[in-house]
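Every protein chain but one is kept in place in this view of the complex.
A, B, C and D are the chain letters, set down in written order, and residue numbers restart from 1 in every chain.
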Amino acid sequence: MTLDPLLLAVAAPLCVAAAIALGLPKKLAVPLAYLGFGVPLLVSLWAWASFGAAAKEAHGYAFVTRYSTGLDGFGIALKLGLNGIALPVFVLAGVVGFAAGLYAIQSGAERLKTYLLLLLIMQGGLMGAFASVDVFYFYFFHELALIPTFIMVGVWGGRDRTYAAMMMTVYLTLGAMLSLVGLIAIYVKSGASSFDLFAIRDALSAAPLGTVTQTHIFGILLFGFGILVSLWPFHSWAPPGYGAAPTSAAMLHAGVLKKFGLYGLIQVALPLLPSGLGRWGSTLLVLAAVGNVLVIGLVTVAQRDLKQMVGYSSVMHMGYAFLGIAAASALGASGVVMLMVAHGLSVALLFLLSTSLHRRTGTFDMEAMGGVAQKAPLLAWLFVAATFASIGLPGMANFWGELTIFVALWQFSHWATVVAVAGTIISAVYGLRAAANIFFGRPTETFERVCEASPPSDLAWGERLPAFILLATILFIGVWPRSISVPINAALGAPRAAAAPAR
Amino acid sequence: MTPSLESYVMLSAALFAVGFLGVLIRRNTLVIFMCLELMLIASTLALAAFSRFNGTEDGDVFIFFILTVAAAEVAVGLAIIVALFRARQTVNVNELDSLKH
Amino acid sequence: MDFSTLRQLAAGNAWGAIWPEVSLACLALLLLVLEMVLPRGAHRRIPAVSLLGQLAVLALVLTHLGAPTRPLFNGLIEQSPSGQVMRAFLIAASILVCLLARESLPRQPVPRTEFHHIVLVVTAALMLLVQSRNFVMLFVALETVTVGFYILVSYTRGNPGSLEAGLKYLVMGALSSALLLFGIVLLYGVAGNPALPGRTAEAMQYPALAAFLEANPHNFMAAAGIVLVLAGVGFKIGAVPFQIWVPDVYQGAPTPVTAFLAVSSKAAGFAVLLVLVEQVFLPYEWLVTPVLTCMAAATLIFGNLAALKQHNVKRLIGLSGVSHAGFILLAVIPAAHSQAAAGAVYFYLVAYLLASFLVFGVMTVMSGPDDTRQELGDYAGLARQSPFLAGVLACGLGSLAGIPPLAGFLGKVFAFVAAFRAGHYGLLALAVLGVVVSIYYYFGWIRAAYFSDEPPLSADVLARVRSSGLLLRVVLALLAVGTIALGFYQGPLGSLVSGQ
Amino acid sequence: MEHAAFICLSAFTLACAACVVLSRNTVNGAMCLLLCLMGIAGLFIQLHAALLAFILILVYAGAVVTLFLFIIMLLDMQGGRPWRPRGVEIAAGAVSAALVIGGLDLLALRGRLPSAVPASAEVGASLRLYAYQLFTTYFLPVQVIGFLLLIAMLGVILLSHRARREGPR
Partner (left out) sequence: MTPLCAALTVLLAPLLSAAVIALLLGRRGGPASALSTLVSALVAGLALWLAVGGRHFSASREWLRFGDFAISMGFQFDALAALMLSIVGVVGLCVHVFSLGYMRDDPHKARYFGGLSMFMFSMIGIVLADNLFMMFVFWELVGFSSYFLINHWHERREAADAAKKAFITNRVGDWGFLLGIILCYWTNGTVSLSGLAAEHAFSRAVALLLFCGAVGKSAQLPLQVWLPDAMEGPTPVSALIHAATMVAAGIYMLCRIEPIMAPDALTVITWVGTLTALYAALCAVTQRDIKKVLAYSTLSQLGYMVAAFGMGSSSAAMFHLTTHAFFKALLFLGSGSVIMGCHHEQDIFRMGGLRRRMPLTFWTFTVAVAAISGLPGLAGFFSKDAILALAYGASTPVFAILAFTAALTAFYMFRLWKIVFLGAPRTDAASHAHEAGLPVTAPLVLLAALSVVGGYLRLYPAGLSAVFAGVHEAEGGARIVILGTSLVVLVVGAGAALAFYGEGGTDALEERFPGLFGLLVALRASFDAAYGWYVAKVQRRVAIALNFVDIVAIAGAAVRGLAGAVEIVGFGVRALHTGRLGTYVYWFLGGVVILWAYAAGLL
């Protein structure tokens, strides 16, 4: 059989992880880890580059391959493939994963091998979750990626890591279980008696479910996935979790893993249950999402701890995504996909830089810093860039997503749009205030003393490289949004999608 | 006239119930154990009655097995009780609660 | 005593068909013989003999999977594909039990050969139990198993805890077998009644009984008999309200016996239950389904809640076992009408076997001479001192919790699908909450092993960890690999359970 | 006449059973059990199952009850603290008794069986029948029982032996 890149991208990290688990010596483990993170990156970039030209199968999927694992009787098989929705997230996983991997390798954490092992498992799971066409494996790989965070937070975590790890895991398991039930419901009710997305789609397009059934199933999925994506008020796991999580785990989780829920809603729930959104979207969902934007936005303003702030801000930005879904239009969904990618990149960058900052200042308390830009200019300007990315400056990827969502949202609800756009002011407030407090002005006495003790240096290459990779991707998408908008548009099949030149 | 099948069944059921009650209310391990034996025997009575009135022999054969099994059970059970008495100097089940919660 | 009798005897009894049981029994006898003939110095070899012998049998059984369905011994037992699976399952379990015993018994002042002997006999009886299609056979095999377990549970008689557990198991077991017996008697009596339609002369045989029940779907005596039989089986599988003995007995019994109880005895119970639900009690679904549903619901709630704040690992694993019974019942209930559901049960059992023995293996290594008092706290620092054992433990607990990519996850998914297909939404909701709660205690255990290095492992535990046998480590590694591999690739087992 | 015998026997048996449960002294309890078994044996005979009655007496009166008595003596409990139920226990007992009796009533009411005429079976024939059944139809269980007895014997030896020399390594 010919070598299948997607399978390679999924298997490479897992195989490296297995090798490390079988007791590879450290000096072999690290180079292999580079391989384990590099292969997915390369594959994802290759897929990105060649997607347009690649031959499309049913439902606009490319690179489709199927491997039987002996569960054909249950309608389960490892079926890999990418469509225009999966591709951007797949690329996101590849890029962020690579950055996180690099950062982890140079972080020199104690028990580094175990750390890399878990991170590799996470990476493999992520690639698999977004590359699998089979709904079962889509969930399977997500859980696979989810669980390592428990141990990573618990072992390498920061403040009250044990509680954070426990709550995060139990809470997320609840969400995951709900969504599993929802997926099973689709599997059974669709009558396809197969988890293969193609089969389910065909079955449902042949005989759609009743509106009531759709609404029920969609509700389960919505709240299951909602918990995973920290939909307000089910977000309580996120801030402490991210506050405690070690950097690479936080990068991968907040950056990529969290997007699984949104991805599931767009890739599975919306197309399969077209009339399921109705009741939820117009009432509960939009209220909750506005809660994300407005309430959590203001809560973010109140934070003093940098990592908490970043955590809350990522919760807030999920609000835009949910609003985009609530808009119940191809346009809104497209915006959400763009925003997912962009937010993933920017929040990962922010987490990375916060840790680098913590290394130099020894604290996450923003009031206790100041004037860091004089000591570490590069760090400062990268952080400012990341901040502006996350507050949606044009030229950065986030802008396009947010803009599209706003445009789509107006059709759905005026007042929600007004609130959402007001949210951009809030994020500017906390983002810029953080930047000003930390980097500009004169250093506080405490920080002066820290500097006496150990004069902080600027970013080392091990920290620069991942940061540059992330920022470069953000800028590239920001300047040239077509690079992901064309496949998204093709996949979400908006009316004149076909007319869109696939350049 | 001969007593009816039901009377036999009810009798054995009553014996069974008495045994069960014994298990419930007694605290002496040996007595409990006797009551358990009583329950087994009670069911054999019903079995015998059934096979007699239904004209099928399986019941009688089954009684044979039951008796044997019961005997073996008694042997092992009494051995355990004795060993436990050696260890704890009691046969009161309420005092044998080192394993709990 | 004329010749025809012997011919009759020869005709009915196809001993060749139950060669695995026979060979296990012979092996058991062989062990006793060896102990008599061999010098005391060579007794250490005897466990090896039993292990090798069982391995040989297991290999042969595995080659004969998928034997055709046919009744044997005048219908006392029946050979069937699922029966073959259970045979292999039980032999594998007994091998692992013997392995654990090999590790832990030497720490106790107790004889070893007899342990292996009894385990072998009990395993053979279990194998007959799961294949039996006749109540007499069922009762006899069941009693053999039960009596064997009385002895095994109180095996370390130097330890009062073990004896107390033995007594508790004795009383509870005897009570439940009495109930079962009375149920059987009622069924036998009502089915043989000449005045009733579909009356049968051989009421002890499943098919005949099923035919009778078909003819009288609403007979109270039959119903009473059925519920009493279910109560008896409920004791074996540890379903609420017949589960109350579980934590005490699990805690008191020697760890290998606990494993034996938790895996083999429970699995056999489920196999019997499946046969009854699928083949015999089908006409009484109006009764069986709601009863089992209530049992399952209660079991799910009780097992998970009781395990939530449990710190003694043996009690914890026992109570989690109760919750697993709930999950399996989820798939048993619809099994009467769906091949896939029955398959789900078997898959779950296999996954449960692998995962449980991973955990029990680690517990055996960690446990001292008195293995009734093993607390979660004793695992602090395990990950630092012995990453291997910690990894194995995490793998096992993860699989029990149902975390991909471990086999346990698939088991749960299949069970959920089965329940959803049958429309038991409420039960499913309970199961989901149960999983969430179970995450708390399973991961609490992992947390104990991984997160906290204080206090470090005590010296003797460390010594045991260091000195744990290579064979056991290899087997644990294999089990872990199996758990993971089964999660990724189910292969023939998958197609078997999915009824293809 | 047969009916009267049945009434007497059953009354006797039930009374003995009650005594087993209620007797304060364990030895008396064992004795009552013995008598109860006698009564059941009598009922067996009335059911034309003389052989079973014989076995019952043999196995139970001969072995089991003796064993019980022996153990009671061994554990030196014939004097022992007599049984004094506490209030809670009495209440619980009463409740459970009520429940059990209710269950019996149910059986009596709902479990009506069309009473059949007892099939006529010869005692001598039934002995022959036994052997036949045991050696043909139920040959496998017989073997299993053999192993059951074997492990039971082993178990008793194991459990009652004083600690062996086979100590920890």
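The definition used in the following text is that a residue touches a chain if its C-beta (ideal position, glycine included) is under 8 Å from a C-beta of that chain, and two chains touch if they have at least 3 such contacts.
None of these values were measured; they are calculated from a predicted model.
Counted over the whole complex, the shown chains touched by the missing one are A, B, C, D. Checked against the full complex, the one of B:Phe20, B:Phe62 or B:Phe85 touching the unshown chain is B:Phe20.
Considering C:Glu21, C:Glu78 or C:Asp248, the position touching the chain not shown turns out to be C:Asp248 (whole complex).
Set against the missing chain, the residues C:Ala124, C:Leu163, C:Val313 or C:Val437 yield one that touches it, C:Val437. Screening C:Leu72, C:Leu175 or C:Val332 for touch with the missing chain picks out C:Leu175.
On the side of chain B, the interface with the absent chain consists of residues 20, 23-24, 27, 32, 93-94, 96-101, using the contact rule stated above. If you put the missing chain back, the residues of chain A touching it would be 167, 170-171, 233, 235-237, 240, 295-296, 298-299, 301-303, 330-331, 334-335, 371, 373-374, 388, 393-395, 399-400, 403-404, 406-408, 410-411, 417-418, 421-422, 424-425, 428-429, 432-433, 435-436, 439-442, 481-482, 485-486, 488-489, 492, 494-497, 500-501.
By the touch rule set out above, chain D reaches the unshown chain at residues 89, 92, 96, 99-100, 103, 106, 110.
Just so it is clear, only the chains that are shown with their structure count from here on.
With each centre defined as the average position of its C-alpha atoms, the distance from chain B to chain C rounds to 26 Å.
Spacing of chain C relative to chain D, judged by their CA centroids, is 30 angstrom. Centroids of chain A and chain B (each the mean of its C-alpha atoms) stand 65 Å apart. For chain A, the set of residues touching two or more other chains is empty. Shared interface positions of chain D, defined as residues touching 2 or more other chains, are 107, 111, 113, 116, 137-138, 141, 145, 148, 152, 155, 159.
Interface of chain C with chain A (complex): residues 340, 383, 387, 391, 394, 398, 403-405, 409, 413-414, 416-417, 420-421, 428, 432, 435-436, 439-440, 443-444, 446-447, 450-452, 488-495, 497-500.
Listed in rising order, the residues of chain A touching chain C in the complex are 21, 69-74, 114, 136, 139-141, 143-144, 147, 150-151, 154-155, 161-162, 165-166, 169-170, 173-174, 177-178, 180-181, 184-185, 187-188. The part of chain D that touches chain B in the complex is made up of residues 2-3, 6-7, 10, 13-14, 17-18, 20-21, 23, 26, 29-30, 33, 36-37, 40, 43-44, 46-49, 51-52, 55-56, 59-60, 63-64, 67-68, 71-72, 74-75, 77, 83, 85, 89, 92-93, 96-97, 100-101, 103-104, 107-108, 111-113, 115-119, 121, 126, 129-130, 133-134, 137-138, 141, 145, 148-149, 152-153, 155-156, 159-160.
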